[in-house]
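The block that comes next holds chain A.
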Amino acid sequence: MHSLLFYLFSFLAVAGGILLVAFRNPVSSALSMVLSFVGLAGLFIGLNAYFVGIVQILVYAGAIMVLFVFIIMLLDLNNEEKVKFRSSTVVLGIVIPLCLALQILGVIQSQDTKEFQPITEETLAAAAESFPEDGAIHKSLAHEKTPKLPDTNLIGQQIFTHYNFPLQVIGALLLVATIGVVVLSKRTAKTRPTDS
Partner candidate 1 sequence: MSIIFVLIPILAAIAILCGCKARLTALIASGLTLILGLGSVFCWKADVWSVTLQVLSKPSIHLAMGFYDGMSLIMVLLGVLVLFTAVFAGKAPEGREKLYYSSILLIGAGGLGAFLSTDLFFFYAFHELALIPTFLMIGMLGTGERKEAAWKITIYLALGSIILLAGLIWLVSASGSETWLFKDLLASNIDPKAQTGIAALLIVGFGVLISLFPFHSWAAPAYAAAPAPVAMLHAGVLKKFGLFGLIRLYPMVSSGMQDWLGWLIVLLLCNILWVGFVTINQKRLDMMLGNSSVMHMGYIFLAFAALVQAGGAEANPIAIPAAVILMFAHGISIALLFLLTDVVRQKTGTVELAELGGLAKSTPRLAFLFGLAGMASIGLPGLANFSGEVLVFLSGFENYKGEGFGGVQVATILALWGVVISAVYMLRAYRQTFQGPAVPVTESARDLNLSDQIPAIILATALLVVGLYPNSLLSLLKKPPCCSGCDQSTEQAGQ
Partner candidate 2 sequence: MASLNEFLFVSGLLFAIGLAGVIIRRNIIVIFMSLELMLAAASLTLVAFSRYHVTDNGLPDYNGQVFVFFIITVAAAEVAVGLAIIVALYRARQTINVEDLNSMRG
């Protein structure tokens, strides 16, 4: 990955994060979050994780952000109420993350780093050997003209071979979450008249 792009996307992600925290208006915050996630997605793609990057944008920027904005609109919270931040929380909120960041920096500094090794066509071709020949992965890796990294396939292969059970669990979790959301919304709707 080019350093320039790395710095660009990193800057996007970090700036988006800072803006997320800094904006008073929650809608602005939500948009800054998307900005941050776009930057992250860029970093993912730079790391040859195309699938994850795309999903990041699709899910976060597409679905989750919309959900956030939708809720904000629904609750009619255009502006954060004019409550002054307590200086103690602000100080704490800056000092603690700063310490954390410094610690992480310290840890990282003390470790040997790994340099980026680009994936060349040779490595791809070599990797193709370890996959069955009639599979899509092999075909994609060993394509004569444009050998590509079939990361979607690879992830899929990984999930469906090694992570089959967690996948089922995640499925169940989603189902439960769906039901839970329905129940939560419904119950509030029901109890509302009695509340008021």
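FYI, a residue touches a chain if its C-beta (ideal position, glycine included) is under 8 Å from a C-beta of that chain, and two chains touch if they have at least 3 such contacts; residues count from 1.
The candidates were selected such that all candidates are chains of the complex that A comes from, given by their letters.
As the structure is a computational prediction, the values presented were derived from the model and not from experiment.
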Complex partner of chain A (touching, any copy) among 1 or 2: 2
Candidate 2 partner contacts - residues on chain A that touch it in the complex: 1-3, 6, 10, 13-14, 17-18, 20-21, 26, 29-30, 33, 36-37, 40, 43-44, 46-49, 51-52, 55-56, 59-60, 63-64, 67-68, 71-72, 74-75, 77, 80-81, 83, 85, 89-90, 92-94, 96-98, 100-101, 104-105, 108-109, 111, 113-117, 119, 123-124, 126-127, 129-130, 149, 151, 154-155, 157-159, 162-163, 166, 170, 173-174, 177-178, 180-181, 184-185, 187-188, 192, 195
